[in-house]
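Got a structure here, written out as structure tokens. Questions coming.
Yeah, one chain of the complex is gone here, protein chain that is, but the others are all in their spots.
Moving on, here comes chain A:
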């Protein structure tokens, strides 16, 4: 038995380094082109800027070599590329704002936040040696998440900007705690659901081809639903509400494999949103602006009109297939071109081609996250990575769908691209966690390397060395009994050698 050769796995750090060079070239090239496009000369600090970005990216790369040598080699370069494109665009809009005499200096602050984010992401990788440690803090995460969500409602801390009460002022720095709440709640959902998935998935009555849950198991979904609706009502933030509820429903489905949860969740949210739109004018206005965006009356409406949305569409349309080029368009004609509307800004200057390329980067990033979830063997890790990868995709969908008029517009930031420290930091930490999980997923022969904790965490079903790989593939579909008997995972094939 012991003579079986361990399957060789390419750690991929070399690939990562190569891709990082490409990503940095893209980011620094974009920065230089913005200078050429706006003032016909390369920005004087392009070398310093390039060196700084490269130092951050390579620092992160070294941390990965040190602490997570088997982490997915694509995730970091994609993130660096997105972050770099975002920085270039924010710098470009800064130039335009400066020319128009408007408030500017966003690029410098975003660069500072990028630095902080990368350092903290590296710290997460260094300190968090095993993602399962987080499971110990399941309920702590819940409390933290709820407190973060509630913070903006506090009288002194919270501030209302443009009607949405989602900001917290710490000193002179404004933060959007909901960005961190999504992180904490993803940890909580993963911990909670991995423990309760059997109960939640147990047979209930069947109705119209759906396996319905038992009434008493509806408790947790009701609580999260109430929380989301509370965010919608008290903080007037449709985006965050949609984001958190979508995250929960997706993770519930991951844990139970039951479509009925998704249907129930969607019905509840749509019901809540319909009621909210009939009771609250600001929600109704969002729908109005979505459905009748081109209406002159709604276009000209000062509050809750479609002017910003339609100006964004004008920008994207004027970009056309190939875009105006960096620095050649007028993205500054849209309010919040550097944050909520950075996607139309990119669509205008990089064209449909550029925008599709950016969306492809997100596809690669999130699918790599899902790959890590499939590969990792513990249920908590699967739920956590799946949930985090989904929440990035979901946030993209809500914000890009909003600005392209696919769905009603909600105020959310585009991960990594948009200006905003909270969003950048939270998403970099998500990336750090995905890297951590992917390291575990791709690490060959865990027993041989001996880096895993000696004892499984309490309540965790660890994949035993005696398990036969074939058994994991024979889950009886649709039978609740099979779920209870099933350990959390299937083996990725690359591990079989070491276990046998």
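The rule is short, and it goes like this: contacts are C-beta pairs under 8 Å (C-beta built on N, C-alpha and C of every residue); 3 or more make two chains touch, one makes a residue touch a chain; residues count from 1.
One rule holds in what follows: contacts and distances are computed from a predicted model.
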item: UniProt protein name of the chain not shown, from "NADH-quinone oxidoreductase subunit I", "Cell division protein FtsI", "ABC transporter permease" or "Probable sugar-binding periplasmic protein"; value: "Cell division protein FtsI"
item: Of A:11, A:57, A:95 or A:383, the residue in touch with the unshown chain; value: A:383
item: In chain A, positions touching the absent partner; value: 250, 253-257, 294, 296, 299, 310, 313-321, 324, 329-330, 333, 347, 351-352, 355-356, 359, 362-363, 366-367, 370, 373-374, 379, 382-383, 386, 389-390, 393-394, 396-397, 400-401, 404-406, 475, 488-490
